[in-house]
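Note that one protein chain of the assembly has been removed; the remaining protein chains are unaltered in position.
What follows is chain A.
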Amino acid sequence: MAGAGGGGCPAGGNDLQWCFSQVKGAIDEDVAEADIISTVEFNYSGDLLATGDKGGRVVIFQREQENKGRPHSRGEYNVYSTFQSHEPEFDYLKSLEIEEKINKIRWLPQQNAAHFLLSTNDKTIKLWKISERDKRAEGYNLKDEDGRLRDPFRITALRVPILKPMDLMVEASPRRIFANAHTYHINSISVNSDHETYLSADDLRINLWHLEITDRSFNIVDIKPVNMEELTEVITAAEFHPHQCNVFVYSSSKGTIRLCDMRSSALCDRHAKFFEEPEDPSSRSFFSEIISSISDVKFSHSGRYMMTRDYLSVKVWDLNMESRPVETHQVHEYLRSKLCSLYENDCIFDKFECCWSGSDSAIMTGSYNNFFRMFDRNTRRDVTLEASRENSKPRASLKPRKVCTGGKRKKDEISVDSLDFNKKILHTAWHPAENIIAVAATNNLYIFQDKLN
């Protein structure tokens, strides 16, 4: 069932009214490349929200406790911790610079007071521990006032240090560094539901790691042809099934998805399922291969469906039906006639991500002009919303936007030609349990929530 391209419904997606909650990041027109957000991810409880940027930094926001004095203000997200996850490096053997840009962040399920997350750039994955400290030990007599160790023979008394309260400090420390396992650029990481392993995927291979072990990984998929002249596709994204620890999927640049079962063999070069929709020959163009490439694949929380995003559409697949998707929603079909210009300005290579709502009833993905789209799977309604500072007054409702797709432009509509292709929303995240969404628009992070009546 195709959604109306570029349309919007007055009631808003899911019949929800979305309203502005917060915006993070500088207002400056001049955006430093390093400040551009490259990934957004809620943790399992939704209390923490992590962003990674092109400068290799990770910023974690924590949701404040609800304020009883202000019933309408539901917990806001404030900066909890900021740290430099990756630094630029240089590969001397290949004479190549390795960018510090954070490609993906994935949280680990919380098991104790500390939080753990994986962050990756093109080559190296790091496991970070984010922990709080609000006490410190005091009363040692091993050092003198200058901080120098005292001569043990001159220490005559036994003194037990005591813990004293101090200002809350949040520490981020690298616990594991998983390096040297990828020849190509890492595009995905995914933590397994066994909570012990995770996968990392690059253009041609997928590796399986144990979270505790950094010096070895198992190659579970390798699509590198013996002769690179025969290369026809690359891996574009990969993810573990949310409940079945033996199942994972990976998408390809040809628009297909393979589901693999790790129980069948150590090297999953033979898929268990192959999801592909026959191409419509009438819509073939120079750019067919580019626009059919899948930029993101995400399992639904239930594990029954998966969603894939290609350049113009988002599709929902039932894991039990490989022949075609159960839903196809057009994200910005009006761009089909503009593919040549989008090729010229490189926009056609943009990799839009997508996400599920906590209940799997709606999906969200980004577009250009700081627009993002939501599709309600039950009502089949869709809406286009905009992340903009202009309507960023507290609790201001988001007005659905509409792109004029030919004919006469109505009031409040925007024509395709006046869309700003420099403003794009590639990364979005949906709170796992509530209707709170985080939308990355260049260097700004917008947080919206449903309106309480």
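Basically, contacts are C-beta pairs under 8 Å (C-beta built on N, C-alpha and C of every residue); 3 or more make two chains touch, one makes a residue touch a chain; residues count from 1.
What we mean here is this: contacts and distances are computed from a predicted model.
For the chain that does not appear here, its UniProt entry gives the protein name "Immediate early response 2", which is one of "Immediate early response 2", "Dynein axonemal assembly factor 10", "Acyl carrier protein" or "Syntaxin N-terminal domain-containing protein". The omitted chain makes contact with just one of the residues A:194, A:212, A:279 or A:344: A:344.
Only one of A:82, A:141 or A:183 touches the chain withheld from this view, namely A:183. Only one residue in the set A:23, A:114 or A:234 touches the chain that does not appear here, and it is A:234.
Here the missing chain is touched by one residue of A:32, A:79 or A:96, and it is A:96.
Which of A:43, A:293, A:330 or A:369 touches the hidden chain is settled by the complete complex: it is A:293.
Seen from chain A, the chain kept out of the figure touches residues 94-99, 101, 122, 183-185, 187, 203-204, 228-229, 231-234, 236, 253, 286-290, 293, 340, 343-344, 346, 349.
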